[in-house]
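Shown here: the complex without one of its protein chains, the others still in place.
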Amino acid sequence: MNPSTPNGWRCTLKILVFVKVTPDTAATVKVDEAGNVTWGDAPLVLNPWDEYAVEAALQTKEAHGGSVTVVSMGDESALEAIRRALAMGCNDAIRIEDPALAEDDSLSTAKVLKAVVEKIGDVDMVFFGRQAIDGDTGLTPPQTARLLGWPYIGLVAAFREIDPDGGQFTAERTIEEGRQVLSSRLPAVVSVAKDFGEPRYPSFMGIRKAARAKVPVWSLADLGLEAPAVKVRLPELQNPPKREVVCEFIEGDTPEEIAEKLADKILAEKVL
Amino acid sequence: MSKQIWAYIDHFKGEPLMPSWEAIGAAQMLAEKLGGEAVAVILGNGMDAAVQAAFHYGAAKVIVADDATLADYRPEPYAETLAAAAAEHNPAVILFPTTTRGRELAAMAGAALDAGVIADIIDMDVVDGKIVTTRPVYAGKLLAKAVAEGEPQIISLRVRAFAKPEADESRSGEVVKVAAALSEDDIATKVVEYATTEGGVSLTEAAIIVSGGRGVSNNPDLAPPPDITDENEIEVWRAKQGFKLIGELAETLGAAVGASRAAVDAGYIPYEHQVGQTGKVVSPDLYIACGISGAIQHQAGMRNSKVIVAINTDPEAPIFKLARYGVVGDLWKIVPALNEAFKKKLGKA
Partner (left out) sequence: MDFALTQEHKMVVDMVRKFAAEAVPIIREYDRKHEPAPLLPRMAELGILGVGIPVKYGGQGLDYISLGLVCEELEYADSTLRVVMAVHMGLCAQTIFHWGTEEQKQQYLVPLAQGEKIGCGAFTEPGHGSDFAHIQMSARREGDYYILNGEKMWISLATLADYAIVTARTNPEAEKPHRGLSTFIVDLHSPGIKRGDIKGKLGVRAGSTGWIAFQDVKVPVENRLGEEGEGFKITMSAFDRGRYTVASGAVGLIRAALDASVRYARERETFGVPIGRHQLIKQKIARMARDYEMGRLLYLEAGWQMNQGLRATRTTSMAKWFATEAAFQAANDAVQIHGAYGFSDEYDVERFFRNARGSIIYEGSSEIHTLIQADYALGYRRDKPLRVELPPYDPEAWQEEL
C-alpha cells in the first residue's frame, strides 16, 4: 500500500459512500390525522439502494486497494445505516448532524455533502445509491457532483477499469437504450443500482466492530458552512385515494373488440 | 415579456423520446395558466428533425444548441449548456421528462442555477400564481404536494403521467440558437461506445407481469404433433404453446412472465416463475392473470399489484374479486388479441 505523495501518486482508492436511513420497505407508511407521516414501529434501516452502493464501493476497494468511509447526514437514527455499512466492511464512518439541517431538500443536502467531501480531502470516488426510498428523488448524487465540479456517471452497472495512478476510469452505465460506456477522470461521483450484485452479509467480526464503533459527528460549524437554503418543501402529504376494487367486466362481440377496450382501459390506468 | 416555459426534449442519437412530447404538453398547460409560451429546448448534433417535431407537438419556440460536443449525451456539456441558456433567457419553468438523462439534467441544472428541483411529478396545477405539484413518495405509498421557491422552477414529469399532445405537422415557429458551453477539451467524460443489455425482466422487480395458470393448457382443439400421444404430455405441450402466447404479450409490454403453483406443479413452466405463497411475492403496477383461478395462496403472492386484470372462462373464479378489469373468455383468443391491440397502441406493430 503506497502512501499518497504531494503529487497525488497512489495506487489505492480513497472511496466515500453516502448513505441514509429510511423506513423498512415492508413498512406500512401512512399519514395520520395530524398530517404527519408514520410507519408505526417498523424499523429504520439502511436505505436499500445505499446498501447496493456500499457493496459496489467495497468491491471496488477490494479490486484496487484503498479504503471506504461511510458518511450519513442525520440524527442518531442514522447510526443504523452507518453500523450496517461498517459491519459489511467499511473502514470508518462519519455522521453529520446539525439542528439547522432539520429541514432539507436535495440541493441543500448536496451542498453539505460537497463540503464533507472537501473537508475529508483526497477523495478519489464518491458512491451513492440511485435514490432514497423515502424521498425517491435521485437528485442528490448528480447535484453533489456538479457542486464539486467533478464528473458524474449515474447508474453505473460496472467498471471496465479504474486507474488511480493515471486518474482515469471507464464505466458502463445503464440508460433506457441499453448501456453507455464512458471514460472519465478521477475524482468522480457515481451512483449505482443493483448491477454489482446482492449486498454482502455483514460478518460477525464486522458486527462486533460496528457495534462498538464510536462514530465522530460533524456539525455545520465543523464544515465551515452556513445552513444552506431549502427551496423545495412538501407542505402536504396524503394517503393515496382508497379505491374500492370493483371488477369491471369488459365485454364485446369478438376477442378483438374486447382486447381493444381492455387495452385502452389499461393504458388509461397509466401503469405502462 | 411573457414567461418562457421550457420543455427539455430528451433524445437518443437525435431520436426524441416520447415522454418529451408530454413535457411540451405540460409546458403548454402552464403557459396558458401563467401567461407565457411553451418553448422546447434541444441539445444535440444534427437536430433539425427533432426541432421540427417539437413544433408539431406544440412548442411555440425552440431553443437549440447544435454542436459536435453535444452529439452524445454527457452530463457536463449538457448541464452547462442548459444552464448557460437558462441564465441567458431566464425561463420561469424548466420541465424535463423523468428519463435517466432527464432526471440527471434536471438535478444538475438545479445545482448550476441554485434552483429547487421537484422530481418525478404525477400532477401539477397553478394555485394563486404558484405551481403546486403532486409526487409519489415512500415508493408510492404516499402522495406529497411539493412546491419550490424562486425561479426557474425545475420540475421533472413522470413518464406517461401527462398527456401527449396531438402532432400537427403544419405547425412551425421561431428557432433560437444557443452555443454549446464547453469545448471538447473542457469535458472530462468521453463516450467509448454503446452496448445492448441481455436478460429478461426479473419477476420480483417487474413493473408488469403476465401470468398463466392451469387454464393455459385448456385448448382441446389444438392438435399436438403426431409423436406426442400420452395424455399428460399432450396437456403439457398445449400449456407450453399457451405460455408462448403469454410470453409474446409479455414481450410487447416489457413484462415478466409469472405462473400459478398449479401450472408449475403440472410441469408447464419452471418453478422460478411461480407467484404465490410458496413462490415469489410480487407487487407490480400491472398484473394480468390468464387462466388463473386465484385461490388464496396465489393471492398472497400478488394481491398488492396496483392494477389486476383477470382473464378466465369461469365467471365465479375468485381472481375476479381482486381484479380491476376482468374478461370472462378464452385466454387462447383474448391474449393474442390483446397482444395485437397493445402492439398497435404502443407503436410496436
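Labels A and B are assigned to the chains in the order they are written; within every chain, residues are numbered from 1.
By our rule, contacts are C-beta pairs under 8 Å (C-beta built on N, C-alpha and C of every residue); 3 or more make two chains touch, one makes a residue touch a chain.
Everything numeric in this text was worked out from a predicted model, so none of it was measured.
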Review point. Of the chains you can see, which ones touch the chain that is left out?
Key: A, B
Revision key, fill the gap. Touch with the missing chain holds, among A:K61, A:R83 or A:R146, for A:R83
Exercise for review: May I ask you to list the residues on chain B that touch the chain which is not drawn?
Suggested key: 261, 277-278, 296-297, 300
Review point. List the chain A residues touching the unshown chain?
Key: 83-84, 87, 201-205, 207-208, 210-212
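In this section, only the chains that are shown with their structure count from here on.
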Check your understanding: Contact residues on chain A for chain B in the complex?
Key -> 23, 25, 28-31, 37, 105-107, 110, 133-143, 145-147, 151-155, 170, 172, 174-185, 231-240, 245, 247-250, 255-256, 258-260, 262-267, 269-272
Revision key, fill the gap. So, in the complex, the side of chain B touching chain A is made of residues 12, 17, 72-76, 79, 99-101, 103-104, 106-108, 110-112, 114-120, 135-150, 160-161, 188-197, 207-208, 253, 285-286, 306-310, 320-330, 333-334, 336-338, 340-342, 345-346
